[in-house]
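Removed: one protein chain of the complex. Kept in place: all other protein chains.
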Amino acid sequence: MQSEKQSISRGKKILQSILDATLVPFLAIFTAVVIGGVIIKMVGGNPFEAYMGLIEGSLGSKKALSETAIWATPYIFAGLAVALGFKGGLFNIGAEGQLAVGAVFSALIGYALPQWLGYDLPAIVHIPLAVLFGMLMGGLWAGIVGALKAYTGGHEVINTIMMNYIALNTTSFLLNGIMKDPSPTNVIARTPLIAESARIPPIFDGLRVHWGFVLALLIAFLVWWVLNKTTLGFEIRTVGLNPDAAKYAGINVKRTIILTMALSGMLAGLAGSIEVTGLNYRHELGFSIGYGYDAIAIALLGKSHPLGVVLAAFLFAAMRNGATRMQFLTQLPVDLISMLQALILLFVAADAIVRYIYRIKSRGERVVLTRGWGG
Amino acid sequence: MKKLYFVMALLIVASMILAACGAPATEAPAAGATEAPVAAATEAPVAEVTLDDCVKEEVFCVGLVTDVGKVNDKSFNQSAWEGVQQSQVDGAADLVQFIETADAKDYAKNIATFGDAGFDVVVTVGFGLGEATLAAGVTYPDVKFIGVDQFQAWQFTEDTADDSANVTGLNFPEDQAGFLVGALAAMMSESHVIGAVCGTDVVPPVWRYGEGYKAGALYADGMNSTTTEVQVVYHSDVGFDKTFTDPEWGAQTAKAMMDNGADAVFGCGGLTGNGAITAAAQAGKYAIGVDADQYLTLPEAAPQMLSSAMKLIVPGVAELVAQAKDGSIAAGNYTGSAGYAPYHDLEGAVSDEVKAAMEEINAGLLDASITPGVAPAKP
Partner (left out) sequence: MDWKRFGFIALIITILIGTVVYVGQTRQTPLLIITSMLATTIAVATPLTLGALSGVYCERAGVVNIGIEGMMLTAAFFGWLGGIYMFQIYGLSAGISITLGVFFAIITGGLMALLHAALSITFKVDQIIGGTVINILAVGLTGFLNRQLFFGKGSVFGGTVPSSPGVLPTIHVPITELFAPLCGTSAVCLENVQAINRVFDQKPIAIAAILLVFISHYILFNTRWGLRTRAVGEHPRAADTVGINVIKMRYANVVIGGMFAGLAGAYFTIESVPSFEPLLTNGRGFISLAAMIFGNWTPIGAWAAALVFGASQALLINMQIFRDVIPPQLSFLQESYIVGLTPYILTMIILTGIIGRTTPPAADGVAYEK
């Protein structure tokens, strides 16, 4: 009897929690869209046409869907990177830099390894090597920040911002110097094209969407599994919730902080690697700018849950991708998308505002995402 | 929950009212009901060409895809767009439309958007779009592509020659324009120290401007047996996307140069250069603009604007669009013209000898008896 009651109430609880988790983001998006529409109207545009353009351009055809998936791929990786950091109590603003580092080193393995070895590699070896190397370099880049945090208390927010600048400078240095495409017609800072054997093939003929997209979904599942089903995940979450308690529970907090940061960096590095091996086939200064910052918004919108991140990544991808069609139809500036995204983020981050507008009671506890400088 | 629906309904109603209020009188009744009538009201006043007409044979549509940048960047994207608009004024194009690229991965998609909509000419701006433009040339063989600042190397590989027969690169001899103002600055300088503040030298046109400037000063020295110290600074220490949009850095660099005695400053490189130009003008030194006649685009620096190193993008683009329309456009490279802008307010300050010398140098560059000797890109 009692157990029956319990299971009913548990079912109800799950339903309630799903509703809770989705209602506020949905209302946040809705509110942002309405406000965005009003702004479009105010500047003399036609909001309906603009939104129709966005939807058409992102979902309206096979090609549009494929492009949306292409946009979503790095967003999922980078969003997961930031989300994993949040779970571990770390705010990784450095996904931007880690992504660039991952992209550069993936490209290096992609074009230079056959030259060094003197023979061509089969794709089955070359692709994983290129991807893994980029991923590891991204992890190392973030791991430095993790180590600084663990051993000196240097706050990861400032350090990752600084590391972003260092990464961009270093990338620029490499792409202008030893890694510059030497072909006589090239005049800009970019690497040579990576070898055919390092390129992730497209899933369908004639569309650009590639297997990296599938990998992104798999990795999202993997992150969920690690976080919720393994000891490591438990340690990460515990340190994220309360480092002091974690210490008393016998968790090696320093190690966990470094590991969390490194894993986060690896995910961000993957975003860069997959962009190079799956889509651009080279790295160029100016590629993939701003994904690391979009990723913060995506992680927040997805409530740091891997499934939420995937959905949020899709939303952002659809907006970025649909922007072309929207511009084409209405000649409204692309910046509109940035503004919409900022509004969505505003209402998601400050869910209290949304709860206040729509009179929704808050259930559950506040999730601690970051702490002050003291760490 | 009830309250929730109420507020939602309220928001929707509010947005509709706002939509109606803000709309021009003609479409007020339709606003908010469905989107189709609205679109019809805004887009189809009598006999105006709409996007849907571009598939028709007789309607000539021209699209422009910017590099990662805006059509109002006061620089090459804007000039190219003005060129496209010019072609509409001239009657060559019936409809013109642009798409601003927000991310490099959208190059292909943005070009394809015009290709799929049946546009007849697509102008792509900047070297970065070069590969995507060539690829689109194969996918859309009936569309003519004009690539601004895209040097076409296809003639070197025979196999691709046929594929790219509908792509024309529009390039400019920036080194000649830089050479001209370099010579002018050297002749006008009293301290015999002149400077240039440029965007990153990674971008070949910027490099050609900067190095042409040096070469021109050297040439003027040779003519007048003077020794001029030329300080050329490229802004390369920040992310690529920032090098052209850092007016504050440009201004500080120009000031440091003037502290070192420079009395003429050439700003080459988008807004970074504009910062330098403005700072020089404020300090009462000679300012030299770039790309367009910046006497017109930078009013705050106008009184001290000696001249500008010009590449004539607007007429170049308009000319190629006209050629595309009458079918005379040739694949490969089309070299636009470079030159220097009038002295405007400083007409009186420039002596007749200098004016004569400038005309002589310009003529020499045009008939190739003078060559700046600048490599096409930073080695």
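Note that the chains take the letters A and B in the order they are written out, and that residue 1 is the start of every chain.
Throughout what follows, contacts are C-beta pairs under 8 Å (C-beta built on N, C-alpha and C of every residue); 3 or more make two chains touch, one makes a residue touch a chain.
The model shown is predicted, which means the values in this text are computed figures rather than measured ones.
One chain is not depicted; across the entire complex it touches A, B. Note that of B:271, B:290 or B:370, the residue touching the chain absent from this view is B:271.
For the options A:158, A:222 or A:307, the residue in contact with the chain missing from this view is A:158. Shown as candidates are A:68, A:238 or A:341; the residue that touches the absent chain is A:341. By the touch definition given at the top, subunit A reaches the unshown chain through residues 39, 43-45, 91, 93, 148, 152-155, 157-159, 161-163, 165-166, 169-170, 172-173, 293, 296-297, 300, 331-333, 335-343, 345-346, 349-350, 352-353, 366, 368-374.
If you put the missing chain back, the residues of subunit B touching it would be 70-72, 74, 195, 231, 233-234, 236-238, 241-242, 245-253, 255-257, 259-260, 271, 274-275, 278-279, 282, 299-300.
One rule holds for everything that comes next: only the chains that are shown with their structure count from here on.
Spacing of subunit A relative to subunit B, judged by their CA centroids, is 34 angstrom.
Against subunit B, the residues of subunit A that register as touching in their complex are 30-31, 34, 37-38, 41-42, 44, 46-49, 52, 67, 70-71, 168-169, 172, 176, 184-185, 187-189, 208, 275, 279-280, 284-290, 320-321, 323-325, 327-329, 331, 333-334, 337, 357-360. By the touch rule above, subunit B contacts subunit A in their complex via residues 3-4, 7-8, 11-12, 14-15, 18-19, 22-23, 35, 38-39, 42, 51, 68, 70, 97-100, 102-106, 108-110, 113-114, 117, 127-128, 151, 153, 202-204, 236-241, 376-377.
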